[in-house]
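Note that this complex is displayed minus one protein chain, with the remaining chains in position.
A, B and C label the chains in the order they appear, each numbered from 1.
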Amino acid sequence: MPEMREQLNNFPILQNVFDKLSRTFPGQELVFSFDRQELAVRVPKEHLLKILTFLKDDCGFNTLSDVIGLDNLNIRKEGEKRFAILYQLYMFPAVQRLRVRVEIGENEVADSIVPLYPAADWAEREIYDMFGIRFAHHPNLRRIYMDDEWDGFPLRKDYPLEGKK
Amino acid sequence: MTEKNAKPGFFFGSLDKLITWAQKNSLWPFGSGLACCAIEMIATAASHYDISRFGMELFRASPRQADLFIIAGTVTNKMAPVVRRLWEQMPDPKWVVAMGNCAVSGGPFPTYAVLQGVDKILPVDVYIAGCPPTPQGLLEGLMLLQKKIAKEHPTRMIYARDARTTE
Amino acid sequence: MSSTLLYEFIIPLLKVAVVAIYPMLMVIVMIWLERRVVAWIQSRIGPNRVGFQGVLQPFADAIKLFFKENIMQCGADRFIFNVAPVIVLWSALLAFTFVPLGGTMQIGTYNLNFWVAESPVGLLLILGISAISVFGIIFGGWASNSKYPLLGGLRSVVQILSYEIPTGLAVLSVVFFSESMNMIDIVKKQQEMGVWFAFILPVSLIIFWISAVAETNRCPFDLPEGESELVAGFHTEYSGLKFGYFFMAEYAHMVLLSSVVVVLFFGGWLPPFPNVRFLSFLHKVPGFIWYFVKIMFFLYFYIWIRGTFPRYRFDELIKLAWKWLVPLSLLNVMLIALIKVL
Partner (left out) sequence: MAFKEIELNMGPQHPSTHGVLRLKLAVDNEVVLRVEPVVGYLHRGIEKLCEHHTYFQITPYTDRLDYFAATQNNLAYLLAVEKLAGIEVPKRGQYIRVILAELQRLASHLAWIGFNANDIGAMSVLLYGFAEREGILEIFEEYIGARLTIHSLRIGGVPHDLDAKIISMILAALDSIPARLKDIEMLLSDNRIWKHRTQGVGVIPADEALALGLTGPALRAAGVRWDIRKNIPYSSYEDFDFDVPLGTNSDVYDRYLVRLEEIRQSVRIIRQAIAKLPGGESRAKVPKILKIPAGEVFHSIEAPKGELGFYIQANGSEKPERVKIKVPSFINLQSLERMCRGYLIADVVAILGSLDIVLGEIDK
């Protein structure tokens, strides 16, 4: 962890976010990574909502740019979960970005962050539509792109490009 | 005189010419665009390429008053039944122009969500290649359609009455 | 052939034929004129491939519309659906009987006057008959059994009714001066006074013109067939010649209201500058030429407005009618009554 602090030396705001996070959540295994000037933190699924509220209220990440779904079927190491969801946070007006990563298993249910960031409503519906990851307490979790009675989740790695006939 | 290749007499022949002349010169396109080709269709209707010279500038918003359906863009599987219903709502002497590679054959999107070619659901009269076709390409396609309309025989139902059944 | 048969039967019949064909001809001219002028405003060329400079374009449209399939909505009310366009077009054509197209011309012993009927309440009849077109629009909107035409129909009811009042009051202020509602007397009065009513009553001219544009559902008041909101408004479900009827009726109404404005405010068939000595050669030109020139100006004005203005929102439209035009026209009528009395 200490060498992570040196990497953040010329990014003061990100450095104190790093300090605050490691101070308030010492127990949980938060895995930080800083590459190409982008700070990313891997967060266990159970504490996601707590950490995101903390980031929003205390650290000032007041806007959510994007919610990204990943299917790491082919590149995951042994024992790792299949899916991952990334929350791209943005701090305005201090102009800083942070990426929070959560690993989701095959048919686990992620919890929706719509109460925190209303912008995530459609993005989560898109992830459900494309990957089949269900979100708890989502206002109306329905498919957004495909027909409602479409079977299969297109962006999964095992889904053929031309679609199932 | 076998009904199969019944020739239109002088009266029906000139009547055909009159009707097709009128239909050719007042093709009102249906104001519906799907994707990028729609922008080139509007650019063709704008002042630089000016489709109104051929009397086509009245883009009717309701299918009831349009008689030319330019499929300008990608027809996805979700949109296909809608496009089919719009085509059925148009009154009868109607023509379809498939504008752009997506409408002609699915174009650069061979994916699960795209209908590979609009002629799977609609009878297409003119195919225009290009992604998107330039306004000159669209104008050339429309002039081809005008030539095709000029050769039609709308009064065939009268002078070749029995031919209709054998067709 | 006895002269009474000629004078009493054939000439009025010819006149009726002329008045029936005249709006149709004007519609043909208007279709071409509108598409060319709007295209010119929008730096386009407009139809110029069909016949010389696109002159045959209206005929091509009409013939094509004639041969279109005639679609009837399944849930539509058949009779009313078919009657609506006829009412709209018929109301415009019937009103033309009282419109004086020109003065009287001396041919041999018989002075031919350029109007079909002359009635002491000609003005009221014209406005009354042209207001019947509202029924056509509502029938069309309601009978199409679909949501957008219904909304279009409702909008046109409120719009045309709320603009009848300013029209009536503006006409009232004219009648104060002309002391008669006979269209021919109004023109004769202007000839007698040597000045057109437009210069005496500019306010009522403006009021009448705004409500005329509103009554024919023309931009910026074209909410009943607002293209971008209600797909095609009340005539969404009409195809083929029935839509052609609505199309022609709109233009016929425009020609009708332009001719009413010309007769009321600009002296129907009177040559301009009547008392200027060296312009007296203008009197040689027959009356209906002047009438035609003045109408073309107003028809051009319709198209000019269409090329420039955006569309009103519904509550703005009603606010304009009730908060601006009605009080203004009431004030105008009172003012003119005062002037007449003093």
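The criterion applied here is as follows: a residue touches a chain if its C-beta (ideal position, glycine included) is under 8 Å from a C-beta of that chain, and two chains touch if they have at least 3 such contacts.
On a predicted model such as this, the values are computed, not experimentally measured, just so you know.
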Quiz item: So which of the visible chains would the left-out chain be touching?
Solution: A, B, C
Quiz prompt | Selected residue (touches chain absent from view) among A:Leu55, A:Leu70, A:Val100 or A:Ile113 | solution = A:Leu70
Self-check item: Given C:Ser43, C:Asn70 or C:Asn111, the one touching the chain that is not displayed
Solution: C:Ser43
Practice problem: Quickly run down the residues of subunit C that touch the omitted chain. | Solution: 38, 41-44, 147-148, 151, 154, 219-220, 222-223, 226-231, 307-316
Quiz item: Can you list where subunit A touches the absent chain?
Solution: 35-36, 38, 40, 62-66, 68-72, 74-75, 86, 88, 92-93, 95, 97, 99, 117-119, 121-123, 130, 143-146, 154-155, 159, 161
Quiz item: Where does subunit B touch the missing chain, residue by residue?
Solution: 31-36, 38-40, 42-43, 46-48, 61, 73-74, 76, 78-79, 82, 86, 108-109, 111-114, 131-132, 134
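Here, only the chains that are shown with their structure count from here on.
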Quiz prompt | Whole-Å separation of chain centres (CA-atom averages), subunit A against subunit C | solution = 65
Practice problem: Report the inter-chain centroid distance for subunit B and subunit C in whole angstrom, where each centroid is the mean of the CA atoms. | Solution: 36
Quiz item: Can you list the residues on subunit B that touch subunit A in the complex?
Solution: 77-78, 110-113
Quiz item: Given the complex with subunit C, which residues does subunit B contribute to the contact?
Solution: 18-19, 21-23, 25-26, 46-47, 50, 52-55, 57, 60-62, 64-65, 67, 89, 91-93, 154
Quiz prompt | Partner subunit B, residues of subunit A touching it in the complex | solution = 145-147, 154, 159-164
